[in-house]
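For this depiction, one protein chain was excluded, whereas all remaining protein chains were kept in their positions.
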Amino acid sequence: MIAALELTANHYLVLAAVLFTIGAVGLLIRRNVLVMFMCVELMLNAANLTFVTFARELDDVGGQAIVFFTLVVAAAEVAVGLAIIVAIFRRRRGATADDVHLLKG
Amino acid sequence: MEFGIFVVFAALALAGSLTVVLGHNPVHCALGLVLALVSVAVFFLQQDAQLLAAVQVIVYAGAVVVLFLFVIMLLGVDREETLHEPIRYQRPAALALGAIVLAEVLFLAGRTWATGTPSARGPLEEDAGYNNIETVARTLFTDFLWPFEITAALLVIAVVGGVVLARRSGQPAELVDEGDAATGESGTNAGSSPSERAPAGGPALSRMAPPAASERDTEAAS
Amino acid sequence: MSARELLDLVWLIPALPLFGAVVLLLFGKRIGEPAAGWLGTGLMGLAFAWSVVTFLALRDVEPRAHSYDLFTWLPSGGFEVKMGFLADPLSVTFILFVTGVGALIHLYAIGYMHGDARFGRFFAYMNLFAASMLVLVLGNNFLVTFLGWEGVGLCSYLLVSFWFERNSAAVAGKKAFVTNRIGDFGFMLAMFLIFARLGSLDYGVMTEGADGLANGTATAIALLLFLGAVGKSAQFPLHVWLPDAMEGPTPVSALIHAATMVTAGVFLVARAHPFFEASGSASEVVAWVGAGTALFAGTIALVQPDIKRVLAYSTVSQLGYMFLALGVGAYGAAIFLVVMHAFFKATLFLGAGSVIHGNADNQDIRTMGGLRRYMPYTAAAFIIAWLAIAGIPPFAGFWAKDEVLADAFFADQFGVWAVGTVAAALTALYMAREVWLVFFGNERFRAPAGGDPVEEHAEETPRDSEEWLRGPTVAYGEPPRSPRLTHDRHEVPPTMVVPVLVLAALSVVGGLLNLPFKTLEHLGHWLEPVFEGVPEIEATSFLSAARLSTLSVFMGVLGIAIALLLYRRGLPDPARDPLDERLGVAGRVFGHAWYVDESIARAVAGPGRRFADWLNDGLDHRGIDGAVNGVANLVRRTGGGLRRVQSGLVRNYALGVVFGAAGLLLFLVFRAG
Partner (left out) sequence: MDEFPLLTCIILTPAVGAVLVALTPARRPELSRAVGYAATAATAGFAGYLLWHFETGRAGYQFVEDHRWIGSLGVRYLLGVDGISLFMVALTALLFPLGLLASATLTERVKAFTVWMLILEASLLGVFLGLDLVLFFVFFEIVLVPMYFIIGGWGHENRVYAAIKFFLFTMAGSAFLLVGLLTLAFLHARAPGNDLTFDLRVLMEWAPGGLSDGTARLLFLAFFAAFAVKVPLFPLHTWLPDAHTEAPTAGSVILAGVLLKMGTYGFLRFSLTLFPEAAVDLAPLLLVLATIGITYGAIVAAMQPDLKRLIAYSSVAHLGFVVLGIFALTTQGLEGGLFTMISHGLTTSALFLLVGMLYDRRHTRQISDFGGLWKSVPILGGLFVATAFASIGLPGFSGFVGEFLALLGTFLVHRPYAIVAAVGVILAAVYLLWAVQRAFTGEPSGENATLPDLGFRELACVVPLLGLSLFLGIYPKPVIDRVEPSVKGIIEHVEDHTDYEEPAVATEGEEAER
């Protein structure tokens, strides 16, 4: 009966959506900058999953190529993000996202 | 069988992501992230995206998460954190919005509003001797050549950025304690820096605009 | 030079004084004291001479009207106005007496204005006035008349406030101009209506087209013109400016506020008689306003202490008579009264001027008396003019006023005739009062009994001394002002006495112009062609005419008798005027000119000013400006509010982003849904 259930693209899409939402909520809830970063990664992954699912669904290799590019972007982002975090931490002990609000209007 | 794998790894992915979001200790979060990434890689495999699965595991799970752990250890923030939330409306709003977005996406997913027309990139499934890596590579270096080169430049920039930021600046950057020494944990906002007066327009115009009242930051509690 | 060519040069008449005005205005100071005066008088004399030539030329020209256009003034689409002059019996009559009396008054003014700092400028304004009056009278269309009309208004402003150091004179000048301006408002609207209906402002077009007009339009035009006339000729309710205009030098009062300018209103109504004939009801209004003003002004003049104020109200009253005549259709009689009035009123004013001049600038008749012994010639002229105005035969006033009342009676306007007759009695009464208080009775200007003698003083009060600045005019209710004692009163120099005597002589012989007998009505025949459309008013019989004459003479004698009874020995106590006491409350009402002027002043000062203040401060400053600044503040405040959105907290921004995403998806949901 488990096998009886047909594995369709929707399953993947639903899962990707859930993952994306968890990432988004995590980003909003957590105050630790690093964890927020991880949540962003999670959201990116959800997007990649969707791309791949549609790549197979629509029989178009372009989807996978795009995933490739998001990977690159994610990597670059993490590199620069963590560098910034290190710079901030060097200035102030244990800063959370709320402490960093010098750019106030 | 196919479906069994999907269910198992879906559960693992969800568990991983939840630990990322709810983990007290950042290290646990990092590990949760690894779990999630790997399960996604499995899904890639299930959907004939072997190259991506490999890249995912190597780049993402391997490099990115390791970098995270490295930074966590470097900064010594691997302590337990209380999930206290200073901004009153932040958490409920986040949950509500998350639910709404999820509901909307699922509702929309039900509608086949996507155009649905096969793009002209070229078929994924060719004949029997189909090789995913070869197909992806061919599209990458033909249709997507130009973006490919740009991402190369992007990576270079990222590296340079990382180096510049992390470099110790000329004079020793003393630890500047803005306002009171209360650590982030105490939750009260760091002493708000006095917002400087609205910059007076040129002297000739100064008496024109009625003097911009230097507004105290209304939120600052202390 | 044929008569027609002579008449083409009619524009010379206003040009001469205009030239004088320009020369004196620019070089007045340099020309110096007497010379400027003689230049002004000379030019007026020349103008008079040329008027006589025009008169003679016009006599042997058939038909008796000659229009000459100098140039096109306002060529605007269908509206075409030329700067043209018309010499016809009406305008020639007016230019004759305007230039004649004007020249005499200029001569008089040389003596009167002796020693004034702005001597030259005075004659410049006088000449400019004469030029404007001549343009007014000679214009061949309403707009040229209006040019002259406003010109005399301007000169009246300049001359009344000539001694502008004195604030009361400045206010009086402004008041005169503004009140005239209200009249001009009516005149302008009349011109618009005339153009809208007749297509042109020319008098020629008017005479033919007037009867074609609908009665309503003709009445509207007539009444609007009459509004202009009321403003200029100081009829009720726009008479308030004339008594105050006495602030000006006496020659000004004589020329402008007695002889010429105030008769401009009469001229206008006479000139526009076709409209009045076409409307009928408008003439009723004119007659009743005239009669009413005559009575109204007569009552006020009874109790005025100031020698010039009495004459001012007397002028308003006499003008009322002229409008009465115009109202009943007796245009000839009205013009005859205008000319006669010019003679005897100018004499009275110049006489009063001599009295003031020789009496150390004191104008309070309650502190004069017995001056005939010191100023015999002035007294003689004054008495002659008094008898004329009182309507005692054979003086000019009798013939003119009698004819007006007779025409009113025979035109079956009995109500108006009755009011006129009563007013005649009042005229005789207040004029007799003035003459008796000034020239006869006890000499009240001597040192008051028992008081210390007032010390010796210079001939006249110095021009800018504090006492002079207070102004000589004595209002009703003021305590009597005793003049500074000088050596005995003296007669005024010949240049002042001669014009007064000449005018007095004219007041005597003037009547010959238009005796009420068929063959002797020279002025009536002379004006015939101008008013040919007007029905002739015939006396029912010689006997009834004689009975009316005796009645009007009786009224005159009655007035004089009452005055004699009250003032035979002058005033025992200057502060108590027997007539005023007998009149009691009525005396006070008359004294304050029925409170007309005061109530207008209070209305303008009170609610008028508050409304203007509200408009300026309330609506303009706070209202509109407030709104403008309000918008500025609104923008600043909203800016301030929005600024707080940038809270600096990264997670707020994240929330915003997700919120945006949710909204976007929501939109897609609806669109897809």
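Every chain is named by a letter (A, B and C) in the order it is written, and numbering of its residues begins at 1.
The rule is short, and it goes like this: a residue touches a chain if its C-beta (ideal position, glycine included) is under 8 Å from a C-beta of that chain, and two chains touch if they have at least 3 such contacts.
None of these values were measured; they are calculated from a predicted model.
Novice: From the list C:56, C:214, C:546 or C:666, which touches the chain that is not on show?
Specialist: C:214
Novice: Which residue among C:509, C:612 or C:672 touches the omitted chain?
Specialist: In the complete complex, the chain left out is touched by residue C:612.
Novice: Could you tell which one of C:56, C:196 or C:546 touches the chain left off the display?
Specialist: Selected residue, touching the omitted chain: C:196.
Novice: For the chain left off this view, which of C:170, C:498 or C:534 is in contact with it?
Specialist: Only one listed residue reaches the unshown chain, and that is C:170.
Novice: Among C:41, C:127, C:161 or C:378, choose the residue that contacts the chain missing from this document, as touch is defined above.
Specialist: Final answer for the missing-chain contact: C:161.
Novice: Which chain C residues touch the hidden chain?
Specialist: Counting over the whole complex, chain C touches the hidden chain at residues 71-79, 83, 143, 146-147, 149-151, 154, 157, 161, 164-165, 167, 169-171, 173-174, 177-178, 181-182, 184-185, 188-189, 191-193, 195-200, 205, 208-209, 212-214, 217, 464, 469, 611-613, 615-617, 620, 624-625, 628.
Basically, only the chains that are shown with their structure count from here on.
Novice: From the mean C-alpha coordinate of chain A to that of chain C, what's the distance rounded to whole Å?
Specialist: So the centre of chain A lies 99 Å away from the centre of chain C.
Novice: If you average the CA atoms of chain B and of chain C, how far apart do the two points sit, in angstrom?
Specialist: 96
Novice: So what's the Cα centroid distance for chain A and chain B, whole Å?
Specialist: 5
Novice: Touching at least two other chains at once: which residues of chain C meet that condition?
Specialist: Residues 643-644, 647, 649, 651, 655, 658.
Novice: What are the residue numbers in chain A that touch two or more other chains?
Specialist: Residues 24, 28, 31, 98, 101-102, 104 of chain A touch two or more partner chains.
Novice: Looking at the complex, which residues from chain B come into contact with chain A?
Specialist: Chain B reaches chain A through residues 1-4, 6-7, 10, 13-14, 17-18, 20-21, 23, 26, 29-30, 32-33, 36-37, 40, 43-44, 46-49, 51-52, 55-56, 59-60, 63-64, 67-68, 71-72, 74-75, 77, 81, 83, 85-87, 90-91, 93-95, 97-99, 101-102, 105-106, 109, 114, 116, 118-119, 121-125, 132, 135-136, 139-140, 143-144, 147-148, 151, 154-155, 157-159, 161-166, 173, 175-178, 183-185, 189-190, 192-193, 195, 217.
Novice: For the complex, give me every residue of chain B touching chain C.
Specialist: Per the touch definition, chain B meets chain C at residues 87, 90, 93-94, 97-98, 100-101, 104-105, 107-108, 111, 113, 209-210, 212-213, 215, 218-219.
Novice: Touching chain C in the complex: which residues of chain A?
Specialist: Of all residues in chain A, those touching chain C are 24, 27-28, 31, 97-98, 100-105.
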